[in-house]
Structures are given as structure tokens and as C-alpha cells.
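One protein chain is absent from this view; the other protein chains keep their places.
Chain IDs A and B follow the sequence of writing; residue 1 opens each chain.
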Amino acid sequence: MTSNDPIFEVQDVTLRFGGVTSLNNVSIQHERGEILSVIGPNGAGKTSLFNCLTGVYVPQEGSITFHPSVTKAINIVGRPPHRVAHAGVARTFQTSRMFNALTTFENVKIGVEARQKTGPIGAMLKLPRTRHEEKYSDQRSHELLEFVNLTHRTNTLADSLPYGDRRRLEIARALGTDPKVLLLDEPAAGTNPSEKLALAELINRINTELDISILLIEHDMKLVMSLAERIIVLNFGGVIAEGTPQQIQNNPLVIEAYLGASDEAKQ
Amino acid sequence: MSVEASAPQKRNRSLNSDDVRRMCTAIAGGLVLAIMTGPDGAISDPTYGVKTSLLSGHVVGYLIFGVIIGCLLTYRAKVKDGTWRGDRTTPRRTSMERAMSLSSVSRYASLTVTAFAVAIITLIFADFSGPVLRNKMSMHAIAHQFLYTRTYGYLILAFALWFTVVNQAMRLTTFRLRSIPRPLFVLGAIITILLFSLTSDPFLPARFSWRALNPGVANSLFHHWTTYLWLTFGLAVSLSWMFKRDSARGTRPLRRSHALVVTPSMRFLTYVAAGFVVFEAPKFMSTYWQISLFQQIGVFCLLAIGLNIVVGFAGLLDLGYVAFYALGAYVTAYFSGALPLQPPFHLNPFLIIPFAIIIAMLSGVLLGLPTLRLRGDYLAIVTLGFGEIVYVLANDWTQVTAGSAGTGAITNFSIHFLGINYAWNPVNYLSYYYLLLGVLIPAIFLFDFLNHSKVGRTWAAIREDEVAAQSLGINALKYKVMAFAMGASTAGVAGVFTAVKVGVLFPNTFVLQLSISILVLVIFGGMGSIVGVLFGAIVLQWLPSYLNFHSYLGFEETNLYLYIGALLIVMMIFRPQGLVPSRRRRREILDSQEGLGSADALGAITYEQPS
Partner (left out) sequence: MFNFLLQGIFTGLIFSLVALGYTLVYGVLRLINFAHSEVLMTGGFSGYFFLHYTIGIHPVPSSLWATIFYVVLGVIISGAGGTLAALLIERFAYRPLRRRNAPKLAYLISAIGASYFLLNLFGKEFGRYPVATSQPFSNHVVATIWGGQITMYDIVILFATLALLFSLDRIVYRSKMGRAIRAVASDMETASLMGVNVNRTIASTFALGGFMGGAAGFFLAINQGVSNNMGFKPALFAFTAAVLGGIGNVRGAMVGGVILGIVMFTPIYWLGQPWLEEVIAFSVLVLILLFRPTGILGERLGRTA
């Protein structure tokens, strides 16, 4: 993948919290239509990177540019999260964050509706446009639930969903916003092997069928190696390696980072 | 406490220190209640109030009350942790078994108790709505109510409602609506409505007479054209229900749950019944209640459903809500030319309403925008300050607001349109009430639509998890400000009504404390649930009027906020979701107590930024 059509361009991003440097001069190029995976030991700055990409954190240095289409370029730095989402960046969270008191269906519907224009007056008076949009969001939510195989849970409250289903629901909700790129933060954490398999298939389908670029943070190496087209390894806030899964597997730096990290964990 | 002896498992049934603590707390609560309701003291004899409350016979009733509450709490706790067997935990059996078995005695007992409770509440209602008696609420007076046919009307209505709604909800009895033949049911409905209209007219002689059916006689049943309307309506509804049920038969899944199964027709019937009471009952009330129905209940229902948008839907806290109410009222005074500051043009109050909405909304946005970017509790204190400022301006800025001396006379509502000329008469209290209903009822439906639309769902999302909501592209600030402004504009409309009805405005009408009493209406009924909020508003606004009316009960209006404060704490500790909670809101509160999501929108929108 060397076509020069990036969807995300991260250049020399540095993020500091007080004295702690969370990201140090990180540069990443995410190609359109690609499944790019970011790996690295705990505390390497993966989630901080996600938060920078979605506008939650504003890095002190560097630039982040998002290209929703080939010709458009949007500067992410300094943009509030909801406007970043509007531009076409959707994400899921490390610890799944559902709207627990709402049903599965409503959860997805909120995602779909976030892009609609209905205002309070339209909603109160049930104006024609509101009805139209409501119909569309109902239909779209059903489609999405079907896409992630949650149709049988349509009316279940989100807090009573099993863990694997929550992950899928979160993905469906993010897809509802009609994104160009989907950022998945450890989607497989806490799921069992068969769920992992289904998840990998789902991510592939999102990539191929819906034509959405995917940026994936994951700890499960098997999943990453089978899914990702390209992998970026972060450690101590910096990029230490970048390449295809094979290249990464054989990179001594990466092995050292991981073994070093696990050694530390054992002590 | 009697415990069922046939508990299957042997468990420790002895009382432990927790129960002692619980009982002590309950008794202490009783004592606090005794002090709260005891005589007022004065600073010259500071111990008088407490001493008299605790050392006279006054305290006995409250002690007994405390002990009863303590027993109930202990019972509940023991059933909850499984030490004692509760009534509910027994397995479900068929109606036959239930009827045969001994344990159903308790079911019938609770059925009887509920029936008694309904009857007593109805009697109190009949009592307060009846003609003025010297010693209301004595046993004698209540018994006296049976002399009036009106009482029977209320009883019929109450039991009809109870059978259809309460029984369905609680499944206490084997007697189900389903088992009644439908034509019989229609007949029953018609007879119920007829009997109610017949018996609830207070001008009827003590006992029913056929003379009342004669349309020629004044004050008789058919005096009100609305009687016809309601009869037709009731007939149509019951018929439509009959056909609907037939057509839907077999397609509707049989749901077995404790939750009330609300079919569309049932909902419709409830609307009709509520509408009937709302439109008809005021006509039979005494002047005192007609005034209080507008001033105390109606306006506050409007205020409460407005504040519910802020507190219930959006999960914010507005402690200066009364400021927007005052703003609406003073805008009315301004455009009536009643303030020292003269307006460019005078307006009919009907035309002032849009101005009041816009001004209240604008001030809501101006106040909300800087504050809502920050943590939500800042909003609470800023609104508190705003409420105080508006009061100070109304009281002290004499060049503009006329200050504590009061404004001039405010123009009354009137219609001069297409040849219709009608002016509202200050003595005809009900005319204002019906006008208010014209705003209140649409508002109820509009806000309900709002809650069940995209906007309502978005509010729910923000309440539960603001970060996740923003990751979907939801502008949380916009929605919070929107809720705040909508609440404000509702208060503005209420302000117009109050201003016109009162005629002359005094700043004392808008003391900051009023915000708290509106807040308690929302909290008590159940934030987020419009039905709950209306319930809270009606009950809590009715009660002081009732206690005031029966002066021998020794209720002092100045102590109202003492009870309100206590009620707020007690509600937050024991039932934060309110008495008639919205299902969504209740779940949220339970979830957040288990550490899942939050149940309010008080977090900061701005994230922790790197520094």
C-alpha cells in the first residue's frame, strides 16, 4: 500500500501532561481503505493517540489532518470532539461506554440521529421532516443491527447485554454516524475466542463492504496479525517500528519492547 | 412483627445491631417530625418550641409513627436479605389455588387495605371539594359526606379507576377486566360516567331526585353543555375500545409481567378520564378551590413541566428557575405600561406571550452559555445567584420595576378578533383556569413528543455518558443550553399568566425560595416523567392549600419550606427517582449506583487538558 491517498496524516505530534510526555513526535500516515493497527505495551500512548485523533486531547505540538475525501483536508487539532465526529471520524472506547438505560436499538438510533437536522421545534410538532428522518433512522438502525448480528437483541437494555454483544453494539452505534474512518480501541478485550473470530470477520466486513478505513488498537496479536495490513508499534510515546505484520513479527526492537515490558510486569 | 412460620430455610431471625440502629433512626425521625410540626418558638425563649414539642402530648403520635416506620423498615430489610419470607416471594399459582390456599388471606387483606385507602382518599377529595363546612375532616364531617350524592359519584369513579388501573398493575386479584363480557363493560362505563355526572353536582339536593334530570331546571345535570360532550365522548371511547380489542385479539402477545400493560385504548381512556376530571371537577368546587386551582396548582404544573425539561430531561440543576418566571411576569407588566419604564407600545397579554418566551429564552441562553461549558454544579449556583439578582432588581431598582411598592395595574386578557369580543373577568376564576389549560395541555403533549424524539434521546445520551455522546458528534453544550432555554421560556409563559391574573406585581411573589418549591415538585413526582411531575405538582401544591383551608389543623404556611427541605433529603436518600418515575430515568439511577454511566449531565464538557 503505497498509494499516496492518506485519510489521516499525523505529523510530529507531541502531547504532555504536566511533566509526563504521553506522545513524543509521533508521525503516522493512515491510507484510505486500509486496516492500520497500532500496538504497543501498556502505557505506550495508544489511547492518547486516539484521543488526539478524535479531538479529546489537544496536543501541544504537531498537526493532525483528516481527509474525508481525496480533495478535502480538515485540521483536527483544536476541533472539539463532536465536530471531529461530524467530519467522519467514529470511535469505540477501551472500556465500552454504552447508554446503559437505553435499548440496543435506541443506542444505535442515537448514533444515526446525531447527523440529522431535526431541532426541538420539529421534534415537538412532529413536522414532516422529523417524521421522515425518524423513519430513516429507524430503518438504518435496523440495518446496522442486522449488519452486526444483533437483531435478536433489538429491545434489550444495553446494561443487560453480554460483553461481546456490547462491543458489537458500540461498533454499530459508531457506524450509525456514517463515518469515513473507524477507530477501534481494543475491541476484543474481554471477549472469548469464538467472539474474537466473529469480531475479526465483522471488522473485515466493515472494511470491505462499507468501505471504511479502520484504525485498530489491540493487544491480541493473533487478531492484529490476521486483520491488519500495516502495523505501527508505539513505545514510551514514540513510534519504534512500522511495517507489514511479517516485518513487525521479526523486528528486534518490537520484540525487545514487548519482552522488556513483560519483564517489568513480572517484577 | 409477625413472621410466616412456614419458611422453608432456617435462617437467623434474631434482630441485630443494624435493626436497632434502624429503629433508633426511625424514632429519631418521628421526634424530628414532632419538632417540625410543633409550636413555633421565639428567640426570647429559645427552648420553648422544642420543649413544648417534645415534652407534651404532642409527641406521642409521632413516637408511634416512628415505631411503625421502624417496624416497616425492619420488615423490608429482612425480606430483602432473605431472613424473612415476604409475601411477594411466594411462587405464582393459578387463581384457584390462590383462592384456596391460606396464604392468599394476606393478598385479600392487602386488597381490602388498598380498597380502604382508595375510599378514604376519595372521601377526603369529596370533602375538600364540597361546600364549606365548619369542621371539615372530623370523623363526623367525613361521615356527613355520605349525605351528598357527590360522594357516591367520586366513589364510583375512584373504584372504576382502581379496578381498571390499579388491579391491572398489581395483579392482586383474580378479577380481571378480560373476564367481563365486553358489552357489559361498555354499559358499565356509560353508567359510571352518567352516575358521576349525576351525583357530582354539588347543587343537587342531598339525595338524588329525578327532578335533576329535567333540563329546564337550573343547576341540574344537563345544565352544563359539557355533560353532553362527555357522554358522547365516553360512549365513543368505550365503543372504540370494544372494537379495537376485538380486532387486536390473538395478535397481541400475552405479557406476563408486573408492569402495567398499557394498550393504546387504555391510554386513551385514561386521557379521557383525566380530561373529564380536569374539565368538569373545577365547576363543582368552591371559590377557594377555584382560585387555588389556577394560582396554586395550574401555574405550578406549567412551571414544573418546564423545570422538568432542565432537571429531568437534560439532567441539569436550575436553582433560580423563579427568575424566569419573574421575568415573564415583569415583561407582561412592562408591555401593559404598568412599570415606571414605559414601553414603546402597549400590548394585549396574548401578544405578550411570544415576547415573554423570547426574553426568557434569551436570558436562559445568555446565562447558560458561559456556565454550561463548565461543570454542571456551577450552573446550579449561578442560577441561584441569578434568581437573587432578579429579585433584587425587582425589589430595589425602583426606576424600572417600581420596587416593593408594586407595579401598576396589568392589562387583562381579552379577545377582539373577527367580531369576537370577550374579556376575562377577574371574578370568574375558572375562565383563567381554562385559558391556562389551553396552554398547559398542549405543552404536556409537546414536551412528551420532545422526550420521545431525537432530542429526548440525545438528552438521555448526554446524561448517561457525555464523552460517548460527543464521540458520536453530539454537541452536548448545544443540547444543554437548549434544555435550559426551553425550561426558561416555559417559566416565562407561566409568568405572563400569573401577572395577568394577579393584576399587580410585588417582588415578594418571586422570592428565591419558590425555585426550591418548584424543584421539589419535580423531584417528588419523578424527574423525567411528565406524568410524575404533574402528579407531584398537583399533590404538593394541593396539600398546602388544603392544610391552609382547614386552619384548625394548625398548619403555618411559613413552615412549608421546612417540610420541603426535609422532603428533598428524604427523597434523595430513599427514592431518588421519585414516586412516579420515568422508566428510563429510574434505570439510569440504578445503573449509576452500580458504577455504570451517570444519571445527570453535571460533568464538565471540557476535558482534562494537558498543561
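The rule is short, and it goes like this: contacts are C-beta pairs under 8 Å (C-beta built on N, C-alpha and C of every residue); 3 or more make two chains touch, one makes a residue touch a chain.
None of these values were measured; they are calculated from a predicted model.
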| item | value |
| --- | --- |
| Displayed chains contacted by the hidden chain, counting the whole assembly | B |
| Candidate in contact with the missing chain, chosen from B:C24, B:L351 or B:V392 | B:V392 |
| Absent-chain contact - pick from B:A304, B:L317, B:V331 or B:A402 | B:L317 |
| Touching residue (missing chain; options B:G41, B:G275 or B:G503) | B:G41 |
| Chain B residues touching the omitted chain (full complex) | 35-36, 40-43, 46, 49-50, 311, 315, 317, 319, 367, 370-371, 373-374, 376-378, 380-382, 384-386, 388-389, 392-393, 395-397, 513, 516, 519, 523, 558-559, 561-562, 564-569, 571-573, 576, 588-589, 592-595, 598-600, 602-603 |
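Keep this in mind: only the chains that are shown with their structure count from here on.
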| item | value |
| --- | --- |
| Chain A and chain B, separation of their C-alpha mean positions in angstrom | 45 |
| Sites on chain B touched by chain A in the complex | 446-447, 449-450, 453-458, 460-461, 464-465, 467-476, 482, 486, 584-585, 587-588, 591, 596-597, 607, 609-611 |
| Residues of chain A that touch chain B when the two form their complex | 15-18, 22, 54, 56-60, 80-83, 85-86, 90-91, 93, 97-102, 106, 109-111, 113-116, 118-120, 123-126, 130, 133-134, 137, 157, 159, 173-174, 176-177 |
